[in-house]
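The complex appears here minus one protein chain, its other protein chains still in place.
All chains are identified by letter, namely A, B and C, in their written order; residue positions are counted from 1 within each chain.
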Amino acid sequence: MTTIQAQPGALLPLDHSAGRERSRTLRRFREAFMTAALMACAIFSTLTTFAIIGVLLEETRRFFTMPDVSPGEFFLTATWQPLLGAEKHFGVWPLVCGTMLVTGVSALLALPLGLITAIYLSEYAPRGLRAVLKPVLEILAGIPTVVYGFFALTFITPALLGAGVEVDSYNALSAGLAVGIMTLPIVCSLSEDALQAVPRSLREGAYACGGTRLDVSLRVVVPAALSGIIASFLLAIARAIGETMIVALAAGGLAQLTADPRDQVQTMTGYMVQIFLGDASAAGVEYRSSYAVAFMLFLMTLVVTIVGYRIMRRYREEYQ
Amino acid sequence: MNTSLTGALSLASISLLAAMTVAQAPSSLTGTVKADGSSTVYPITEAVAEEFKKIVPGVNVTVGVSGTGGGFKRFCAGETDISNASRPIKKEESEKAASSNVEFIEVPIAYDGLSIVVNPKNMWVNHLTLDEVKKIWTDGTSVKTWRDVRAEWPDKPIRIFSPGTDSGTFDYFKEVVVGSKGSIRGDMSVSEDDNVLVKGVTGDENAIGFFGCAYYFENKDALKIVPIDAGKGAIAPTHETIETGTYAPFSRPLFIYVNRKAVERPEVKAFVGFYLQSAGKLAEEVGYVKLPSEVYSRAARNIAARRTGTQFTDDQGQPLHGPLADLYQ
Amino acid sequence: MRHADAPSLLKESRESAALNPLANVARLGVAGQADSTTRAPVALTVRDFSAWYGSFQAIKSVSFEVRTKRVTALIGPSGCGKSTFLRWINRMNDMVASARAEGTLNLHGIDLLDQRMDVVDLRRRVGMVFQKPNPFPKSIYDNIAFGPRLHRSFRRAELDRLVEQSLRHAALWEEVKDRLHDSALGLSGGQQQRLCIARAIAVGPEVLLMDEPCSALDPQATLRIEDLIRQLRSEYTIVIVTHNMQQAARISDVTAFFYEGALIEAGRTIDLFTKPQKKQTEEYVTGRFG
Partner (left out) sequence: MSGPDEPLLGREKPAWRRRLIDRLFVIGCVASAFVSVLILVVLLGSIVVRGWGHLDWAFLNHYPSRNAADAGLKAALWGTIWLCATCMILALPLGVGAAILLEEYAPKGLWARRAHSFVELNIRNLAGVPSIVYGIIGLTVFVRCFGLLGNPNQYDQMIRATLANGVVVQGMLVEDRPESVVIDVTGVDGGAAQAEGMSWPTGVEVSLALVQGETEKLLSAKPGEAVSFSIRRDYNLPLDLAFALAPAEEWETPSVLKVDGVFRESRPGLLVLNDPMEGRMEVPTTTVLVRESFAVRTHEFYLRSNEVVRGDSLSIGEKSATLVSGGRARTINRDDIQGYRSIGSLAIGQEESFFYVRLPLGGSVLAGALTLMLVILPVVIISSQEAIRAVPKSLREGAFAAGATRWQMVSRMVLPSAMPGIMTGAILAMSRAIGEAAPLLVVGGFLFITFTPTNVMSDFAAMPLQIYQWASRPQPEFYGVAAAGIIVLVAVLLGFNAAAILIRQKFQKHTR
């Protein structure tokens, strides 16, 4: 290696012929190949959706074409007895009722508490406290649901009994509370994001009008972030509807039409666990019925999620 | 005198089998043994698998829980080597097995009693007659509260916990209570997992449930047993009443079914041999009742001779009833 | 944007007014009121006022007076502390955790630095208009009614009247009277800013603080806001921060020049622009730096 001694300030001519030219065809080929590969990745996600819809539709169709089963009975009657009794009954409403009861209890806990916590974090909390509380919430969000199920079973239910609430040993209340605890961080985190997205200038304007923090938070910031907050509510509800392990551990196994959360209930997901745990390679009518239930569950969460994201996208555009 | 001699002989033959199968291989034996089926038999198979692992670490044993019916479905399709069953194989199940070229060897491993239990806070129930049991569980029954069972009992709703319909426990209970043609009421909470039932009953003052005795023996403090009066006075399940057959009709034998083809694999043969050798002891440990020792030696002989098929149906495929020691040859 | 604008305007003024901003002042006819400026009662007394953000001292021992029903303009290069000063007058700086201040800041006898003082009450008396129009995402009507509703309860007709009055004050009534219940976000930038002024007025303040109210607006809208400020002068004490020296000259009675946190010079606008006492002031108002 020799170093070229150049006059100070003098520029050496650039040598553009150095190095070996890369093949243009190769480059084009690689470009096309990578585009195709990436496209395949994206298509895979779409295939997943089609697989879900295809499998569920096909199995649901087979379920409804089986003898003793009709869509009318499925949607219009309210007795769910797929396993016992002389006659099998497939009226899906007790399962939907169980799901709604658990979701309702969880929403009653998670939505207000999550929103208030989000308002506190976004509008009131000192920076230091916020820096602590945020990760705590993230930890809560990361805890596996089987842990919440265990917690519901071994802590919430005994605590409720200890507090004089006469619950069954498996009940919708403690399962709902556990689901609520699980969805609380979702509500809180997403609502907080929505509140933070409200421009500072709006808060200043409201303070300048002589608003207290409460006035500013509730009358300006929350209304401005409302669509984001609603979206967070909907996403949390979708999670609660689809939650499985908590209800499998703590809600019980009796499909009944009840509005009392102290009763035991069976949710749609709980029924699916019962079928797939008990008898995984069967092809009987009760096995197929779990696909119909799954399809219904899928549609319910899909609607809630789509509406949630629609609303969320609107609020994101509002301030950009 | 005679019995003790047979006992000694059978013990000898079991140890011979064990020596043959286990000692032949120990450390170098490898492979996988797949078992699935009844949740009632699960604790025994789990215990055997655990002990077997200590002796033959090279063999991987998996034990699943999907109910006797679910287990047979997989077994008859050739998916598993061993099926845990809390009842003899049914005619349609063995037909299914035959159609997919699966032959099986039937091995009884322990006795189980069905126990009917209530919450310990339940002060009114001290026993039930067989008729009352039927009244509670028959499909279309009018029993909604305890008073509907016996007039002097309180007017509290009765909550029923039942094992899943795929469980042998359920089939057995159904057979005893309503017969094979009848059906059990539908508004019960059902779980394939007996543990769920135990917890359900312990948590509810008005609950009643039934499951295998093992779970009752394990949770004696949390549950109150209901003695059953089938005409000879109220009898509660104990090791003695079950083994002697006085706890009729709610005691029954438990089985494993072994794929004949799989038995030819040394690891499966070793496992089954070890199973027979230790079933009595481990069954007692997890709360069941051991079989008379000659039954174990007959089973060992049947495995050695590759005797396939069930001994619990007659030529027409109708189920046979009677003491195990008489039926199983 | 405004860094780019100011020099260009200055350049223009240099060309047209031959380095003499007084030409503008005189043309706008503010000079005639100069004498009354000093006679008006004092609204805000500032004595040895210093302010910090953490360890950074944003304002260094400032003293001057703001007089009632006059327009006081604060001028100076970016980062000289004028906005900080403004935000102390209604304690907007309370929201900045690291902000603190010393000295005297006294509004009609109220100690503005008193930690026990009710800032909410203060802000009722001191309205504020911000750099960028910040209407709430509500209707025009609700924007105006927002402040009054916080403090008092109204009958419907009363509130309607108040809204109308406020909008008239802000010279917006004629433009929006037919669409009071449309979203305020649909208004143009200049209209939004006048809406914000109307919103501030509606609470009934004595003092109006304006933090560069025209910097986000086009020249046309700026003129309308300036007209409005001149009209409001008869009723409110106005303190306005501006980058635009022509604007300060056009609309203010008193001007205070801040530089690097210190008050270099304060006085009647006409005096400050025609015969600045300090060299720095002269250099700044003639556009030699800044």
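In this section, a residue touches a chain if its C-beta (ideal position, glycine included) is under 8 Å from a C-beta of that chain, and two chains touch if they have at least 3 such contacts.
Worth saying up front: this structure is predicted, and the values here are computed from it rather than measured.
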Visible chains in contact with the missing one: A, B, C
Contact partner of the left-out chain, one of A:63, A:207 or A:291: A:291
Touch criterion as defined above, residue of C:159, C:217, C:239 or C:254 at the omitted chain: C:159
Per the touch definition above, residue among C:48, C:121, C:182 or C:218 touching the missing chain: C:121
Residue in contact with the excluded chain [from A:23, A:65 or A:154]: A:154
Residues in chain B touching the chain absent from view: 26-28, 30-32, 34, 42-43, 45-47, 49-50, 53, 58, 60-66, 77-80, 193-196, 198-199, 215, 218-219, 222, 261, 263-266, 269, 286
Touch list for chain A against the chain that is not drawn: 27, 30-31, 34-35, 37-46, 48-49, 51-52, 55-56, 59, 112-113, 116-117, 119-121, 124-125, 133, 135-140, 142-151, 153-155, 181, 184-185, 188, 212-215, 235, 238-239, 241-245, 248-249, 269, 272-273, 276-277, 280, 290-291, 294, 297-298, 301-302, 304-306, 308-309
Interface residues of chain C (partner: the chain not displayed): 118, 120-121, 148, 150-155, 158-159, 161-162, 165, 168-169, 201, 204-206, 235-236
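Going forward, only the chains that are shown with their structure count from here on.
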Topology of the chain contact graph, where touching chains are joined (line, ring, star, complete, other): line
Centrality ranking, top chain (CA atoms only): A
Chain centre separation in whole Å, for chain B relative to chain A (CA means): 41
Chain centre separation in whole Å, for chain C relative to chain B (CA means): 88
Gap in Å, rounded to a whole number, between the CA centres of chain C and chain A: 48
Complex contacts: residues of chain A adjacent to chain C: 126-127, 199, 201-212, 215, 219-220, 223-224, 318
Footprint of chain A on chain B - complex, ascending: 65-67, 69-70, 73-74, 77, 79, 139-140, 159, 162, 164-166, 182-193, 196, 199-200, 202-204
Chain C - residues contacting chain A, complex: 90, 92, 95, 97, 120-124, 127-130, 132, 134-138, 146-147, 150-151, 196, 199-200, 202-203, 209
